[in-house]
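Removed from the display is one protein chain of the complex; every other protein chain stays in position.
Letters A, B and C name the chains as they come in the text, with residue numbers starting at 1 for each one.
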Amino acid sequence: MIPRYSRPEMTAIWSPETKFRIWYEIEAHVCDAQAAIGVIPQENADAVWKAKDVEFDVAKIDAIEAVTKHDVIAFLTHLADIIGNDEARFVHQGMTSSDVLDTTFNVQLVRASDILIKDMERVLAALKSRALEHKDTIRIGRSHGIHAEPTTMGLTFARFYAEMDRGLTRLKTARDEISTGAVSGAVGTFANIDPSVEAHVCEKMGLTPEPISTQVIPRDRHAMFFATLGVIASSMENIATEVRHMQRTEVLEAEEFFSKGQKGSSAMPHKRNPVLTENLTGLARLVRMSVTPAMENVTLWHERDISHSSVERTIGPDTTITLNFALNRLAGMIEKLVIYPDNMLANMNKFRGLVMSQRVLLALTQAGVSREDSYKLVQRNAMKVWEEGKDFQTELLGDADVLAALSAEEVKEKFDLGYHTKHVDTIFKRVFG
Amino acid sequence: MIPRYSRPEMTAIWSPETKFRIWYEIEAHVCDAQAAIGVIPQENADAVWKAKDVEFDVAKIDAIEAVTKHDVIAFLTHLADIIGNDEARFVHQGMTSSDVLDTTFNVQLVRASDILIKDMERVLAALKSRALEHKDTIRIGRSHGIHAEPTTMGLTFARFYAEMDRGLTRLKTARDEISTGAVSGAVGTFANIDPSVEAHVCEKMGLTPEPISTQVIPRDRHAMFFATLGVIASSMENIATEVRHMQRTEVLEAEEFFSKGQKGSSAMPHKRNPVLTENLTGLARLVRMSVTPAMENVTLWHERDISHSSVERTIGPDTTITLNFALNRLAGMIEKLVIYPDNMLANMNKFRGLVMSQRVLLALTQAGVSREDSYKLVQRNAMKVWEEGKDFQTELLGDADVLAALSAEEVKEKFDLGYHTKHVDTIFKRVFG
Amino acid sequence: MIPRYSRPEMTAIWSPETKFRIWYEIEAHVCDAQAAIGVIPQENADAVWKAKDVEFDVAKIDAIEAVTKHDVIAFLTHLADIIGNDEARFVHQGMTSSDVLDTTFNVQLVRASDILIKDMERVLAALKSRALEHKDTIRIGRSHGIHAEPTTMGLTFARFYAEMDRGLTRLKTARDEISTGAVSGAVGTFANIDPSVEAHVCEKMGLTPEPISTQVIPRDRHAMFFATLGVIASSMENIATEVRHMQRTEVLEAEEFFSKGQKGSSAMPHKRNPVLTENLTGLARLVRMSVTPAMENVTLWHERDISHSSVERTIGPDTTITLNFALNRLAGMIEKLVIYPDNMLANMNKFRGLVMSQRVLLALTQAGVSREDSYKLVQRNAMKVWEEGKDFQTELLGDADVLAALSAEEVKEKFDLGYHTKHVDTIFKRVFG
Partner (left out) sequence: MIPRYSRPEMTAIWSPETKFRIWYEIEAHVCDAQAAIGVIPQENADAVWKAKDVEFDVAKIDAIEAVTKHDVIAFLTHLADIIGNDEARFVHQGMTSSDVLDTTFNVQLVRASDILIKDMERVLAALKSRALEHKDTIRIGRSHGIHAEPTTMGLTFARFYAEMDRGLTRLKTARDEISTGAVSGAVGTFANIDPSVEAHVCEKMGLTPEPISTQVIPRDRHAMFFATLGVIASSMENIATEVRHMQRTEVLEAEEFFSKGQKGSSAMPHKRNPVLTENLTGLARLVRMSVTPAMENVTLWHERDISHSSVERTIGPDTTITLNFALNRLAGMIEKLVIYPDNMLANMNKFRGLVMSQRVLLALTQAGVSREDSYKLVQRNAMKVWEEGKDFQTELLGDADVLAALSAEEVKEKFDLGYHTKHVDTIFKRVFG
């Protein structure tokens, strides 16, 4: 995580303060549940809540950890200092560190997911708004970077909407995947702690109990979580790449918004760089790089080892913080993207009607001209456009053989853009309902 | 894909014969739909079905492609040879190659998923059966490869069951992700083909129409599909690693089944190698390596490019074939895995009761001994076990200070294995219902 | 590996025939060395060479393996059938299968490297030739896809040359990395076979002895090898992406060669798709996907396990075959790439001199105008170009304030392209010597 690419709300989830707060809540809820089934005295459970509004002293906990070399023990020592050693004596009873650590990690991932869900919704709102705005803005569709047939800018936004909407659905599923908690004690047998404790803690923390844990929560859940973020990042890169192409000097169908204050804009008015989308391209790689280690983390030795831990300490915060930043940058970029419909038309007409050649070819065939002859007719007129800069429609209308098969009206009709947009409404209905 | 790691049923899905058969079906269904809305004559649509039972000649199609350098055109030429040039003249009208290719690829992935779902069910059945069989087979739980507290072999199988069951759920979701088809024509606007055609084809092919395509089906779907297979492969590696550990010479709690015929078994009876699970470890890497390129494939230029194509031609077959093989190898391995309960007990007792030291410590504390004193009491007896090979329970029973706090009965009770297995039923109910 | 993306010379290296031939040579050389030190009779060593010109029967060997489930034993049985059971009795003595398998794999990788080195040399020759041809072909340099300052097409080819030349150097280093053989017996102690045997075999097979093996050759060597191929593939993608951009309809500064015969070229003359470079983009991903599993392969349990084996059976052939195909496609593409210098000039002049604005700004500053005033002068003329389509040089020459600082001659000089190309020779000398 680097400050340049992070936002406070997400960063806060991964702060030591938040972590200790969640540890505390878990320990306190455990005590409540232990008291409820008579394992520990009620007053000891109650005593833990004395720390409810205390802000834990991270520096002190770190100092204790420097000695004990154990973070959970350091925290418990600090907690005992606050609520009293005697009162604290039943805290953490029957538990292992993993009960706290794994449940906390999942609480953090769930909270991170909730932010990312909001981010996705912002991206979707932006895409939908721009799709509706440019529903009928004609633009050449391109395959292989080469002009193909007309489409609309609204369809471009709509397809990104549909893709990101799938991303949102996946994200919600991924959130569910990691919404589990475990308080099952050493090697997960509940030998030292009753399952009812886990149930209580999970309910309070907004989780469901992990059906079977082994001291740790199984890591296939996390692998799926990070894989999902990787797919969303890839979709983000897809959108970013489209904008980078549109902003090329030779294309110039859109530009990232460039505020008046930004240096150098007007002495070199052609030099407005798509820096946001280039940045998003890189950020997508950063999100995606967590996928493989998250998958390698699935294999643990027997009931647990801690090979996954350093990976998660890194990719937990870094990946969610980066994606949170990136999705907001993406949303802002889309909201403000400057669209140039005139340039879209100019680009489409660069080859004076040639993009309609396939339609003319089809019309000739349907009018009874053989495939070979149709091809020759189209070809000889196309080459005049390509080599001599003529206009395709004009040439066709001046070709007697063409007019023998198609009326002038029919030829002109082939250049009607409405032909290409007639199903835009249908598609929009599919996407936006 | 290499024959050694492939099975015929899955391989068949990716054969040229199957591919051409699906192409044919799509083209034929398109003609039906086109005829239904009056775009092409009904007799031409009917004529296409003449080829229904014909086996396409792959060699001939390849020969045509060698000239035309276009696989779909080569196929259509071959089809026309079969049903007649005149009859074939409306085949493929209004379509682009991608309509056929992308829809076909998804049909293949859906069929592959159906096989993989069966494979997962076989794995699950094996895991469940072995879990029930060894529900009460006592075994030491290990964290960090070090003895921790007792658990049962059944719980090990049960947790793999739960993990693979999540994998199955994910696989079904992934199957849904790629169950779409597109017949939307150039740049996906339906300019040249009516949306009703797509609806008909998809229904016939067991797919749903892609809400918005751009000549191609969006590749975030495929990224999610391969990411899901990667997670399943990682879970498979998790199981394989457990078995490899169990089969170590020093552990020997289980062995892969070793048929009588297998060479060398009895002259070196200790030398039975876990070759199946080592192989599964490698196969997991092969499945997983498709994840990153599948994600890199998401970004296409504008309405389409073909950078994804070579990747998919490879990972489509290779990844599904490898996982299909691996899951069946995994299932067979689990079904026949030879379990050694006696060795499990012997291993657990290697340190003569020391694994119970934590429980004794807790009991002393609960009996009112201070934490420090409890620790010292446990420690001095533990060290006699560790250094002199004494038995822990015997030592404790001979320690007057221990007996001052706990009765002999209470001490013995701490060595009761039932303490550790008392919630096995609860957990099994959670996992198997 | 799929036939579409493979070439016979590289494929042959990975055929069963080649593999058995290498196995045979290793076994025969071992016998020679064993005889030389008196471990086995000379006549038995000599007898092995009777099979020198025999073509091994792959089907028979496979049939034996189907029974024995051990590939090396199957081969040895077949060999004994050929040279006589008695004569063959000392073949493989003191060896383990890994001695044969690992040494063979490295022989194959070395041979594959030799082909790839030739491929790289072909790519380099093409790049150099095109660099010299277009050394002075003026073209706009672009940062962020936006026009920046002039450069030449030759410099573009030259930088790809320099990059690929580094790739060649890396490839040669990678070849050295895997040029080792091992004949060290079980767990690599040479207990059962003298080190002199290994030395002899390695010398004959063009390898150096692995300094310390453990039954297997250490896999860090292979990880480095595949990582190197991954970097080369990434450089290939870099070149491919440049060409894809150049071929965009709006840019059209180059086109992949399009043979007369290729269908559809002239009816839609604008529709020539950069399919080769799109394909290379995908192939780069396929090469790169071997890197992570090759690195995961480095960790083996104790003296050996076979988790790496299935991975190598796949990525050994697939990655070298794919890169071999791709490099040749790349070389052919470069050799025939059609360059459009006129379009390069037209593109550069799209904004009528605006790309020189920075140079004018600098000149004004150097002429003593303050930075702020210089900026205003440039800006007001630049905006007339941008908004009203005027010519930048003309506008500057008509601006009295500009002429107060710079003479007309000095203004014109700022538009001299020679300014930008004056160090092309220097750079070419650095790159090509």
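The working rule: a contact is a pair of C-beta atoms (placed from the backbone, for glycine too) under 8 Å apart; a residue touches a chain by one contact, two chains touch by 3 or more.
Computed from a predicted structure; not experimentally measured.
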Omitted-chain contact residue, chosen from B:Val251, B:Ala367 or B:Leu403: B:Val251
Of B:Ile83, B:Leu124 or B:Ala148, the one touching the omitted chain in the full complex: B:Ala148
Contacting the left-out chain in the complete assembly, out of C:Glu9, C:Glu121 or C:Asp220: C:Asp220
Touch with the omitted chain, as defined above, among A:Glu198, A:Glu296 or A:Glu395: A:Glu296
Chain B residues that touch the omitted chain in the full complex: 140, 142-148, 244-245, 247-251, 266-275, 278, 292, 296, 347, 350-351, 354-355, 357-358, 361, 375, 378-379, 382-383, 385-386
Chain not shown, touching residues in chain C: 141-145, 148-151, 155, 158-159, 162-163, 166-167, 170, 173, 177, 186-192, 195, 209, 211-215, 218, 220-221, 223-224, 227-228, 230-231, 233-235, 237-238, 241-242, 245, 288, 291-292, 295-296, 298-306, 358-359, 362, 419-424, 426-427, 430-431
Chain not shown, touching residues in chain A: 2, 4-5, 68-70, 73, 244, 262-263, 275, 278-279, 281-283, 285-286, 288-290, 292-293, 296-297, 301, 305-311, 313-314, 318
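Note that in this section only the chains that are shown with their structure count from here on.
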Interchain centroid distance [CA atoms averaged], chain A/chain C, Å: 33
Length of the line joining the C-alpha centres of chain A and chain B, rounded to whole Å: 25
Multi-partner residues of chain B (at least 2 other chains): 288, 292, 296, 301, 305-306
